[in-house]
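Inspection log for the structure reproduced underneath, given as structure tokens.
Excluded from the complex is one protein chain; the other protein chains are retained at their positions.
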Amino acid sequence: MSASTRRWLFLAGMAGLAAFYLWGLVGLPGFGHYPGPYGLIINKIAVAQTNATGVVSAVNFEYRGFDTVGEEFILFMAAAGVSVVLRHLRGERERPGLEQGIGADEPSTSDAVAQAALVFVGPVLVLGWWLASHAQTSPSGGFQGGVVLATAFILIYLSGGLLTFRRISPVALTDAVEAVGAGGFAAIGLAAVLMGLPYLDNYLPLGIKPGAVSSSGTIALISFFVGVEVAAALILMVGEMLEQTLLVQGEAGS
Amino acid sequence: MSVFPYLVVVWVLAVGLYGIVTSRHLIHLIMCLIVVQSSTYVLLLAVGYRRGAVAPYFSDIPVHTPAVDPVVQALALTDVVVEAAVTALLLAFAIQAQKRFGTLDPHELVQFKG
Partner (left out) sequence: MTASLQLVLLVLVAVGATGVVLIRSPVRQVVALSVYGLLLAVLFLAFQAPDVTLSELTVGAVVLPILLLLALAKVRERDK
């Protein structure tokens, strides 16, 4: 099928999709006039029920905790998939790089970039840790904290090169940490089942003051495990892509 | 203004899909896919918005202040992070496709069989 035929077919299909979409839009209540009951109900009762003032994290890890388990395992499997897909094909070999430092044709990072990245590693780590452990109090939570933690490791790569990155986060250790994070989340839910409660029920003490760090029971704990798992998964994926780009090379001409 | 965000959503969706359909480079295609996914985040957040309401965090405001819907924010939030992981997987596929077939043009890749 030629390119212009493809284009006309797409325009016809998109016109149909847009028509159905606009037809559905007519039935919506309009931007800003939120009618639905669930948001209003949750905003009213979440603080009283879970002692968590960050309602979004309470929704993520308590009211819709089962969805979050599913999403976290999507992340887990994507990280595993990247490792599996980027295996060596026949005829490829790894440039002898990692033990002796990378070879001469890796472009060296400029000093300014390396220094700036180094300065920010510490604060970004602290910020990520704070975000992952304060899910119940303010706009923070496991997913955001995990991504910021992974950013700290990317900064380590920028300032130190692949050798430093690999020394700080060897594949076996990152794998183990990711497994602990994902398994920890599932185990917290299973512990509730062993106590005779529904899966992922909130069984830890809820704390006295809403919004304190030690409040809201399992929400804080789950958020911490999720943060660790997200960070480890992203570090694994970036590490795989880095090694694939810098170390693996094919045969000439293949 | 009461339907404008939804029109923007359908525009971004259409533009992203156009990019996917007419793309000649697999990595360009993956970036257009990212644009399509971003339109769904805007849709989710636009559905949950209440005029004059604040973010649903009650650590320093009284509990009965009108706030926007937290459920759609929770959905959009996990969505964003999972999108990054799935994009990484797609990029790994693109790299392997280039290794095996030597080309990154989707129009040429279609013709390979077996």
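Just so it is clear, A and B label the chains in written order, and each chain counts residues from 1 on its own.
Methods note: a contact is a pair of C-beta atoms (placed from the backbone, for glycine too) under 8 Å apart; a residue touches a chain by one contact, two chains touch by 3 or more.
Note that the structure is predicted; figures quoted are calculated from it, not measured.
Trainee: Decide which residue listed in A:46, A:121 or A:234 touches the omitted chain of the complex.
Mentor: A:234
Trainee: Can you work out which residue in A:51, A:202 or A:244 touches the chain that's missing from view?
Mentor: Residue touching the chain left out of view: A:244.
Trainee: Over the whole complex, note the residues of chain A touching the chain we left out.
Mentor: Its contact residues with the unshown chain are 56-57, 131, 139-141, 143-144, 147-148, 150-151, 154, 234, 237-238, 241-242, 244-245, 249-250.
Trainee: In the full complex, which bits of chain B touch the chain not displayed? Write them out.
Mentor: 1, 4-5, 8, 11-12, 15-16, 18-19, 24-25, 27-28, 30-32, 34-35, 38-39, 41-42, 45-46, 49, 51, 53-55, 57, 67-68, 73, 76-77, 80-81, 83-84, 87-88, 91, 94-95, 98-99, 104
Everything that follows uses one rule, which is that only the chains that are shown with their structure count from here on.
Trainee: List the residues on chain B that touch chain A in their complex, please.
Mentor: Listed in rising order, the residues of chain B that touch chain A are 1-6, 10, 14, 17-18, 21-22, 46-51, 53, 55-59, 63-64, 67-75, 77-82, 84-86, 88-89, 91-93, 95-96, 99-100, 107.
Trainee: Name, in rising order, each residue of chain A that touches chain B in their complex.
Mentor: 3, 6-7, 10, 14, 17-18, 21-22, 25, 28, 30-34, 36, 38-39, 42-44, 46-48, 53-60, 63-64, 67-68, 71, 74-75, 78-79, 81-82, 85-86, 89, 92, 137-139, 141, 143-144, 146-147, 210-211, 230, 233-234, 237, 240-241, 244, 250
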